[in-house]
Structure formats: C-alpha cells, structure tokens
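A short worksheet on the structure shown next.
Removed from the display is one protein chain of the complex; every other protein chain stays in position.
As written, the chain order gives the labels A and B, with residue 1 at the start of each chain.
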Amino acid sequence: MAKKQVSIGNEFVKGLWDQNPVLRALLGLCPVLAVTTSAVNGLGMGLATTFVLVCASLIISLARKLIPAQVRIASFIVVIATFVTIVDLTMKAKFPALSKSLGAFIPLIVVNCLILGRQEAFASKNNPFRSLVDALGMGAGFAATLTVLGGIRELLGNRTVFGVQILPDVWEPWIVMILPAGAFLTLGLMLGAANLISRRRERIAVRMARAAALNERTV
Amino acid sequence: MKITLHMLATLIVVGMLSGGGLSLVNDWAEPFIEENQRRVRDEAIGFLVPGGAPEQAVDQDGLTAWRVRGEDGTLKGWVVRYAGTGFQDTIDLMVALDPDRQEIRGLKVLDDSETPGLGTWIRLSPDHQAALAGASDRYLEDAVGDAKNFPLQFFAYDEGEHLSAEGDLKVVKGKPREQLGPTEVQSITAATISSVAVVDIVNEAVLKLDTILAEQGGA
Partner (left out) sequence: MELFGIFIAAAVINNFVLIQFLGICPFVGVSGKLSSAVSMGMAVTFVMTMASMVTFLIQHYILIPAGIGFLQTVAFILVIASLVQFVEMVIKKVSTGLYRALGIFLPLITTNCAIMGLCLFAVMKDYSFIQTLIFAIGAGAGFTLALVLMAGIREELELADVPETLQGAGITMIVAGILALGFMGFAGMKF
C-alpha cells in the first residue's frame, strides 16, 4: 500500500469543513437553495440526504467487488433511487407536514451529485467501515450547512429560528430572505465567508510552520 | 461473453432487490399516506362546516364537492374544493356554502406558493382557526381592514352578513367596513394579485358547481 492511509477521525472531520460538500465542493446546490426557507426544512432535507448517502455508501462498498465496472453507474443509480424512494414514502407516511414543505425535492435527492459523487470517488474503492464514516461526515457537513443557511434565512426573514421567535417585533422581517433571491444572496455571502475563514486558517498554518522551522534552527 | 453475463446478472439482481424492497416499503407506507390525506381533507371539511358528516356529491373537471349532513340527516352546508392559478403557482382551496348555496360561509386555502409574508395572508392561521371555532356566527370584529385577516371575510364580512355565492365577488381596496356589500372583498395590502386570484377561484368554483349540479339534476 503506497497510498497513505488517512485516520478514521479525519475521514469524518474532512466532510465538516475541508471538503464540505456545499461550501468547498459546491455539490448538491439545488436542494441547498430550494428548501432552506427555515431551519427545520434545512435540517429535514440534510437528514434525508444523509440517510440516503449513508445507506447507499454502505451497500455499494459491501458489493463493490461484485459489480462489474461497465454497469457501475447504472447499479449505483438504482441503489440510490431505491433509498430515495424509501425516504420519500416514509416521510409521506410519518411526517406529512415536512414532506409537503420539501415537496419534489425529496425524490430529487436522487440527482444530488454529492451522493453519486461519493459512491464513485469513495464507497466503490474503500471498505464498508471507512465508507460509512466518510458518508456520515459528508452528510453531517451537508446537513449542518443547510441548517445554518435555513436558520439565517428564517431569522432575518421571519424573526424566528426553528419556529422560536428570536428577534423582537420591532424588527421588520426581510421578506426577501425567504424568497428565491434571498437564497442566492445568503449562499453567496456564506461562500465568501467560508473562503475568508479557510484562507485565514491557511495563513496561520503557514506562519506556524515557519515559526516551527525557525525554532528548529535556533535550537 | 462471461463479462456480459456478469453485467446482466448484476443488473437483474440489483433491479429485483430494489423492486422487491420498495414494494415491501410501499405496502407498509401506503395506508399511512392515504390516512394522512383523508385526515387533512376531513379536518378541513369539519372545520368549514362543523358538526356534520361529509358525503361526496361531485367529482368532475377538477372540482370536488361534498354535502355535509347533520346527524338527523338535515343538510348543514356544502364544501367545494377547487384550484386555480395564483401569484406564483396553483392555489388549492376549499369554500364552504350554506345549504341553499346562496352565501359563502368559509374559506380554507389548502396549498399555495404565494409570496411569504404577503400573499400567504390568504391562509387561515392557527390563531384564526382557534378564534373562529369559538365565535358565534363565525364573525370576528377585525375581519375587515387588517391584511392578515383576509380569509376571515369569507366567513362573515360583517355581523350576520355573508358574501354572495353567485360568482359575482370582486376585490376592492381600502373601503371601510360599513360601506362593504356582499359582493365586495377587501384586498390584502401589497398582495392584490393573490387576493384577486383567490376571489377568481371562488367565483369559478361556485359557478362551476351550479352548472354541474344543474346538469346532474337535468339528466
């Protein structure tokens, strides 16, 4: 094994920030923008996507040696679509209100490039445990980003977060935030903020490395 | 040849597992989904014409209507479900009529994509529902004049005064309550198009119900 093995912990953590599917890799943006009119919707969508991602990754990494390369993509799609339908039916049966507000975006999880992308790039090449951790990390990163985005839009557009009023009544709700335009603007600014933070972190890392090198020389 | 067989076998196995699994999940979920839809419908009818049991009278050309009868078999009213174009997308609503179909006795929007915070005032809020449930003659003092109370006008626009069910409703702006007639609906401020859309759908629904019932009676 020439390839350096990443520790299991890192496999999980990378999805949260360094390879965050939304903020860093720009994957699966359609549901990110469409359903984040409130924190609850964002969280619901994030969890539904995570469930599909985790189940599909587990199955595909278990069956990775049985599936011939030529029909790889077709098999992945069927597996993903199956889990999407399971989520869709379960939500319609048990959470009708959430299912109604997420609407067609539940069946559309099937075309979320994040899920197919992880199967192709990770689950089909790694063992089930590693794939599971990777999927959980990516799903958590996705769900967290959606919840934050939904929370910001709900707070400014409706004064509430998770339905609890945060801003006082004197705050005139910015209705535009819950409209399509608000989704684009908020995500644009979040991408900018993410860039800013990661750039600052890089700069700090470089400075630390330089300081360490300097230390070594003086010692 | 061997590879082709392997490919075919993989696809068939994947397809069968997916289809079989989904049919199991569907068998489990279907009763719940039907139950949910029935509950939403029955709750809306029960709220619009309380104290009766609905029996479906019409289901034709996208219009559904129920006769609501009390325990002793007397006709307590009608509920008509109809949909039409709103500001952004379809508005799906239910209108309640008195037994003679002369007056409108209630309105409940079931589904819409109106602008949050403006057009969405066409919906009955939980507060409205609670207040109406306790009100005599379903008249609330502030039914006219506050944009947020738009749907209350369809229950009673003045004490004991109901809107006409002749299909001749029109939207007016900023008229004081004393001057309003039975064909005039006060518009939502900054959401005139949503208000007009609702009134159009209501007009079309009552006219269409008349036509269908006349045909049925004639045949």
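Methods note: contacts are C-beta pairs under 8 Å (C-beta built on N, C-alpha and C of every residue); 3 or more make two chains touch, one makes a residue touch a chain.
Computed from a predicted structure; not experimentally measured.
**Q** Looking beyond the chains shown, say which of B:23, B:102 or B:129 touches the absent one.
**A** Of all options in B:23, B:102 or B:129, contact with the hidden chain holds for B:23.
**Q** Touching the left-out chain: which of A:13, A:58 or A:77?
**A** Within the whole complex, the residue contacting the unshown chain is A:77.
**Q** Identify the residue among A:85, A:99 or A:158 that touches the chain left out of the display.
**A** A:85
**Q** Just name the one of B:66, B:87 or B:121 that touches the chain not displayed here.
**A** Only one listed residue reaches the unshown chain, and that is B:87.
**Q** Could you pull out which residues of chain A are in touch with the chain that's been left out?
**A** 26-27, 29-31, 33-34, 73-74, 77-78, 81-82, 84-85, 88-89, 104, 107-108, 110-113, 116, 176, 179-185, 187-189, 191-193, 195-196, 199
**Q** So which bits of chain B touch the chain we can't see?
**A** On the side of chain B, residues 18-19, 22-23, 25-26, 85, 87-90, 115, 193 touch the unshown chain.
Everything that follows uses one rule, which is that only the chains that are shown with their structure count from here on.
**Q** With chain centres taken as the means of their Cα atoms, state the distance from chain A to chain B in Å.
**A** The mean C-alpha positions of chain A and chain B differ by 36 Å.
**Q** Within their complex, state which residues of chain B touch chain A.
**A** 3, 6-7, 10-11, 14-15, 17-18, 21-22, 25-26, 28-30, 32-33, 36, 40, 111, 115-118
**Q** Can you list the residues on chain A that touch chain B in the complex?
**A** 37, 66-68, 70-71, 74-75, 78-79, 81-82, 85-86, 89-90, 92-94, 96, 100, 157-158, 173, 175, 178-179
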